[in-house]
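As you look at this complex, bear in mind that one protein chain is not there, while each of the others sits in place.
To keep things simple, chains are lettered A and B as they appear, and every chain counts its residues starting from 1.
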Amino acid sequence: MDLVYTLDLIGTVAFAISGTLSAMEKRFDLFGALFIAAVTAVGGGTVRDCLIGSTPVTWMKTPYYLLAIFIGFLLTILFKRRVLRLKKTLFLFDTIGIAIFTVIGVGKGLEYGLPSYSAIMMGVSTAVVGGVLRDVFCNDIPLIFHREIYATACITGGIFYTLLHYLNYNENVIIPITSLVIVIIRLLSVRFNWSLPKSDLKG
Amino acid sequence: MDLVYTLDLIGTVAFAISGTLSAMEKRFDLFGALFIAAVTAVGGGTVRDCLIGSTPVTWMKTPYYLLAIFIGFLLTILFKRRVLRLKKTLFLFDTIGIAIFTVIGVGKGLEYGLPSYSAIMMGVSTAVVGGVLRDVFCNDIPLIFHREIYATACITGGIFYTLLHYLNYNENVIIPITSLVIVIIRLLSVRFNWSLPKSDLKG
Partner (left out) sequence: MDLVYTLDLIGTVAFAISGTLSAMEKRFDLFGALFIAAVTAVGGGTVRDCLIGSTPVTWMKTPYYLLAIFIGFLLTILFKRRVLRLKKTLFLFDTIGIAIFTVIGVGKGLEYGLPSYSAIMMGVSTAVVGGVLRDVFCNDIPLIFHREIYATACITGGIFYTLLHYLNYNENVIIPITSLVIVIIRLLSVRFNWSLPKSDLKG
């Protein structure tokens, strides 16, 4: 499905923008900002590919991922004010990004013969590890560990994916449904301010 | 040896508990706590498998590791007070964990034809990298870099393992002896408050 690939690249640009913004907050130099953009955008898929053993990792084989990263980086550096004002668009792209990253990750896990629970893990890794690495390299506590229903949306989507897969549905059915599930959960969670309970040692 | 596998899973539960406790100290949400539990428990083995090229990595192939992580996580979330009171039991399980993780890592390294010094490194990585990653993701300085004789016990155990291996001893001899060496060094080091000298730029 070519649409998946296009959405994947849109997600990559969105993640690269989020990485560049994090780096700018820390006043990294241009190389640092580009590095963080890349880690945010393709870090999740890279870790997934290394864990599965699908090497060389995906982004190395075509120029489009590096290009998408560079576009996200450049847009943010050149038009930072306008980018910051586009918060809603960015949020939408980011949400499309985590949905499509999850779907691609689960699909790749199943394709490599992994059991469903591990395929779901691969979907979640693809979607969330880039953001975790962004925060680690910026010396912050990963945002995703204390924030709205982000990973939960990916896990739920992953469960849907594998269920539909074992019910023998076609990818053309599975991918849009699963993506939609993730997008809807995320949108609802932000709209109604849902979040997971905090863990706590006291009380 | 089925005993090794059982001990491996007990170690995994113990490491998952330690990860969950770290996340709770930082007040991560439930997903964050589960993520840290997983990284602590299987991070070392995952890095080992990626460096060796044994992919898909071990925990993906059976449900037992994810199950062990989830049990450790759930126990800690549900019974935090009781878990915190069980310090001695946890310490014992943790010590069994690093012993068995080291033994498994060295064994896997040798099985993949690595020279003995690299097999020892794989044993140490299996035992200590999970805890290092836990601290990095929690934005702390890794505990293991300024603490009792922890890695030293693993290195010594790894040396014993490879020596006995080249003397053609059987795994049924090597594994218990090596594990015992690690457990004893760790227990003694904590009992008598041994630690490695600090490195320092001054003085």
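Quick note on the criterion: a contact is a pair of C-beta atoms (placed from the backbone, for glycine too) under 8 Å apart; a residue touches a chain by one contact, two chains touch by 3 or more.
Model, not experiment: these values are computed from the prediction.
*Asks:* Would you mind spotting which of B:V136, B:I159 or B:I184 touches the chain that isn't drawn?
*Replies:* Going through B:V136, B:I159 or B:I184 one by one, B:V136 is the residue touching the chain not shown.
*Asks:* Using the document's definition of touch, tell me which of A:V4, A:V57, A:L143 or A:I159 contacts the absent chain.
*Replies:* A:V57
*Asks:* I'm checking contacts with the chain that's been left out. Which of A:L3, A:L30 or A:V173 qualifies?
*Replies:* The single option touching the absent chain is A:L30.
*Asks:* Quickly run down the residues of chain A that touch the omitted chain.
*Replies:* 20-21, 23-33, 35-36, 46, 50, 53, 55-57, 59-61, 63, 66, 77, 80, 84, 136-139
*Asks:* With the missing chain put back, which residues of chain B would touch it? List them for me.
*Replies:* Chain B touches the missing chain through residues 50-53, 112, 114-115, 117-118, 121, 132, 136, 139-142, 144-147, 150-152, 195-201.
Going forward, only the chains that are shown with their structure count from here on.
*Asks:* Please tell me the distance, in whole Å, between the geometric centres of chain A and chain B computed from their C-alpha atoms.
*Replies:* For chain A versus chain B, the centre distance works out to 30 Å.
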